[in-house]
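Got a structure for you, written out below as structure tokens; questions coming shortly.
A single protein chain has been removed from this complex, and every other one stays in its place.
Chains here go by letter, A, B and C, matching the order in which they are written, and residues are numbered from 1 within each.
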Amino acid sequence: MVLKNQGPTDEPPYWLLEEDGRVRQGGQPPELNDEAALRLYRNMLQVRLVDERMMKLQRQGRLGFYMESVGEEAVHMAVHALRSSDWVFPSYREPGALFYRGYTLQRYVNQLLGNAEDSIKGRQMPVHHSASDLNIVSISSPVGTQIPQAVGMAWAARIAGKDDLALTFFGEGTTSTGDFHVGMNFAGVFKAPCIFVCRNNKWAISTPATVQTAARSFAAKALAYGFPGVRVDGNDLLAMLAVMEDAVARARAGDGPTLIEAVTYRLHGHSSSDDPGGYRHPDEAKEWSRRDPIERWKRHLMVRGCWSEAIETRYREEITEELQKALTHGESVPPPAAATLFDDVFATLPPHLAEQRQDLLAQPRPVHPLGPHSPHGH
Amino acid sequence: MVLKNQGPTDEPPYWLLEEDGRVRQGGQPPELNDEAALRLYRNMLQVRLVDERMMKLQRQGRLGFYMESVGEEAVHMAVHALRSSDWVFPSYREPGALFYRGYTLQRYVNQLLGNAEDSIKGRQMPVHHSASDLNIVSISSPVGTQIPQAVGMAWAARIAGKDDLALTFFGEGTTSTGDFHVGMNFAGVFKAPCIFVCRNNKWAISTPATVQTAARSFAAKALAYGFPGVRVDGNDLLAMLAVMEDAVARARAGDGPTLIEAVTYRLHGHSSSDDPGGYRHPDEAKEWSRRDPIERWKRHLMVRGCWSEAIETRYREEITEELQKALTHGESVPPPAAATLFDDVFATLPPHLAEQRQDLLAQPRPVHPLGPHSPHGH
Amino acid sequence: MPTFNIIQAVNDALKLEMRRDARVVVLGEDVGRFGGVFRATSGLYEEFGPERVIDTPLAEAGIIGTAIGMALYGLRPVPEIQFADFIYPAFDQIVNELAKFRYRSGGQYTAPMVIRTPYGGGIRGGHYHSQSPEAYFAHTPGLKVVIPSDPYDAKGLLLSAMRGEDPVIFLEPKRVYRAARGEVPEGDYTVPIGKAKVVREGRQVTVLCYGAMVHTVMEAVSKGLTQDFDPEIIDLRTLLPLDTETVLASVRKTGRLVIAHEAPKTCGYGAELAALVAEKALLHLEAPILRVAGFDTPFPYTLENEYLPSPERIAKAIAETANF
Partner (left out) sequence: MPTFNIIQAVNDALKLEMRRDARVVVLGEDVGRFGGVFRATSGLYEEFGPERVIDTPLAEAGIIGTAIGMALYGLRPVPEIQFADFIYPAFDQIVNELAKFRYRSGGQYTAPMVIRTPYGGGIRGGHYHSQSPEAYFAHTPGLKVVIPSDPYDAKGLLLSAMRGEDPVIFLEPKRVYRAARGEVPEGDYTVPIGKAKVVREGRQVTVLCYGAMVHTVMEAVSKGLTQDFDPEIIDLRTLLPLDTETVLASVRKTGRLVIAHEAPKTCGYGAELAALVAEKALLHLEAPILRVAGFDTPFPYTLENEYLPSPERIAKAIAETANF
């Protein structure tokens, strides 16, 4: 038999934090001061609290659609290792990355509501944010499309002689797309300073990760592109930061891209339209909820001695209050004016759109209510 | 540093035949009787002679377009390991696979000429053959599209409870396409009995293999899909057969797919429209022409003692004569009737096509000559 | 006769045909265990098992590419694309491969299959859960394009499509997936592909529509917005091949034409309908041909109801043509 199968096994992911929050024996944690550690905690907590509130809103029919990240918050914090001049190409499930970079709750809520103050003018479904001022690129629904785009941006930075880099997030299901392949391949060939963070949360809607690939791991896929791939415990924030630090160093040094498989779990449904009860056993989620990344980080803060009930309460109050303010205001803002429908298709309004604009403004504004709520399958 | 790069190096390809035609020390050659060995030789020889003649024809303007395989003939013979009930999904550069399965020179020539006897009715450019009676699937120009199709066919065979398998050929440049990725990935996930033969002939038109991937080898890409990949000397027919035998055994046993990287070299231009002088140094081809797979096999036959000048001359005469006959007849056959333009779009002719058919038949048949010759870039 | 919605009708057709024809397999994202994000394939996995009801990796090009290979080998795949908006990664496999297989092989190879996909707006789906791509496919020789508007047609047309010898793009109007209910015969029956249906006879203005728009047009009527006129309303049901006779006969009778679809106006399917009439029935026309369509912008989120043709906009166009 001349054939053999080589390559990485599905060895346990890289990790640093013991369950009790201590750094494991001989582990080399990245430098991190208490202030930064707390900031990370506050951001993860914000994701959790916001998700809870938004799902309630959605159930009340005050929000068309929503997608939670419960259990995956630590992965979002990968952006901690970046400079603000670096670019992020998120998928729909990394709000923490946005918050960490300064995306306000008011802005967040305005986008979800698609109101007149939404910075993308109510153009997209909830959770499809965009913030060019924060170098956070417009989120798309078709999964994987951001991957070659991130590579192109990173590559452009190199061509332009800048040392900016790109970070892109996507789920493990997205590794099955053609765009994942062409993006990874271009990155390898052109040594683009791009970091690929694959959130392996085990599920793509109802499809388990085992249906996405027969490879021994998602990290192993990097071998097909000639650059390193690493598996990391995505619920271990310290490990995430360590791996990201290495990846950033590689990219800045011109050593090229890195694929990071962050092993985590999607504790709740795929979206507000989804009920995981239909396709997976609840024990699975129960098991994983014991590995809650936020709880784990909190224990780490305790070990560091920089966590206190007081801080916890303050954070929760601040976030809840800011969120409430954002909602009260956001819901008071009207929808965008009908005329805005025709802006931004092109840099300037071409004649045929000017004509259609006129037609619309000549119509009585439609009275019939919005249709049934948002799609499944997203 | 937590990142490491593992996986196969670009270890020398698997090989069996010494330059002098002897089987290497300790090599385990597949079973092969002299008759079969000679048949393989004759088929490779036919590819070579046909290519030479067709290029002349093309230069004389008697043929719109042509693509040679000079130096890659041994890879075509991969089909030797198949049953006739197995399916082949070729690219445009494996005529030997067609010949070996019984595709006649007359049929071959008719397709190149696109005449009224062409079994695909003059629908496609030269070298885009199809032979359902031989389980050879219609060749497409867009590269890589046949890969997921081959996987689907192989998978269907399993669903239908048959043990037929699929073999698909493609060049190394084609591994960069999204279709390669999705096809390989589906094959791994569903353990489809599909064999992927990647002809690494080092060039994709003017683009060197080094621009296609940063991976250490093309075989290494199989790791991303969870099944074996192997590099084999594509100019060593015996090694090709050995590797194919293993791959076929795996597939029939239900062990799933195999990726075979056949390392060879495109000795001539990409196509009749291409001049490699524009992008590569002639020494490269000179170097490789010393490793001519046909010469190497001939030396092996000598070692076996089943080759003779007489046989050589007979083969060459038979082939040349059959080819001449095919050309004489083929060129005497008129083009397909104009009315056939509308057949085979659908199973039956819909009204709008019936009407367009009438319109065309009402026209005088166009007198103006065919335009300039066929496209570059294919 | 049971009353079904469109999802139930589609599901019923799939079940029936899979029982009747062992070659039929269903594949796509989340179509198996879960039964599809719209539940159109629910119960199939349980009845026909994982070999015939297949959850695939997340890759539309893989779904269609492998389905082609299956069809070449003799199976009858019915791939589902979760949303029509996500069909483009498979566009090359559809327009360059699927559509051309029979032709380019001189009839040696065919890949009959039905690509099912929910399409259209009205569910607050924004850019990527609302698109109407029918014109792309109607412009591609070798594909049939079928769009039911109610449960009866959904079942009957899907059964016809699955029994045909050609590839069919089967677009399901998801806005009315559950809203459109109606009696559906149990068991086997087919609705022929290539035949339009006159849903309301009239003398004054011909209105051509399909999919969810049929309901919007009928809403204009039921709301009394068109009461001063007598529109003849035609549900095309098949865009390719088009039922030219029914269309032209109606326009020759009414001399006036309004076309309604959700897709962007420019180069939408309405353009073909207008061009057809301007070529074959020009002298019968007593008024300009009006198209009420989606605007030439990406599909918006908040302003969805401004974007979509409303009963009011359609009634206005009918009035304009009638009063011209």
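FYI, a residue touches a chain if its C-beta (ideal position, glycine included) is under 8 Å from a C-beta of that chain, and two chains touch if they have at least 3 such contacts.
Predicted, not measured: the structure shown is a model, and the values here were computed from it.
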item	value
Contact set of the excluded chain (shown chains only)	A, B, C
Omitted-chain contact residue, chosen from A:A285, A:V303, A:V345 or A:L361	A:V345
Residue in contact with the excluded chain [from A:E72, A:E94, A:D179 or A:D236]	A:D179
Option from C:F4, C:F34 or C:Y136 whose C-beta touches the chain left out	C:Y136
Absent-chain contact - pick from A:L113, A:I147, A:I294 or A:A326	A:I147
Sole residue of A:S84, A:T104 or A:S132 that reaches the chain not shown, by the stated touch rule	A:S132
Absent-chain interface as seen on subunit C, which is shown	85, 88-89, 91-92, 95-96, 99-100, 103-104, 127-128, 135-136, 138-142, 240, 263-264, 266-275, 277-280, 282-283, 285, 287-291, 295-298
For subunit A, the residues touching the chain missing from this view	87, 89, 118-121, 123-124, 128, 130-132, 137-138, 140, 142, 145, 147-157, 159-160, 164, 166, 178-179, 181-183, 185-186, 189-190, 343-347, 350-352
Chain not shown, touching residues in subunit B	64-65, 114-115, 118, 122-125, 128, 140-143, 173-174, 176-179, 204-207, 211-213, 273-274, 278-279, 335-336, 338, 340-342, 345, 352-353, 356, 360, 363-366, 368, 370-378
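Keep this in mind: only the chains that are shown with their structure count from here on.
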item	value
Distance-maximising chain from subunit A - centres being C-alpha averages	B
Between subunit B and subunit A, distance of the C-alpha-averaged centres to the nearest whole Å	44
Averaged-CA centre spacing for the pair subunit C and subunit A, given as whole angstrom	35
Shared interface positions of subunit A, touching two or more other chains	176-179, 211-213
Residues of subunit C engaged with two or more neighbouring chains	56-57, 59, 61-62, 89
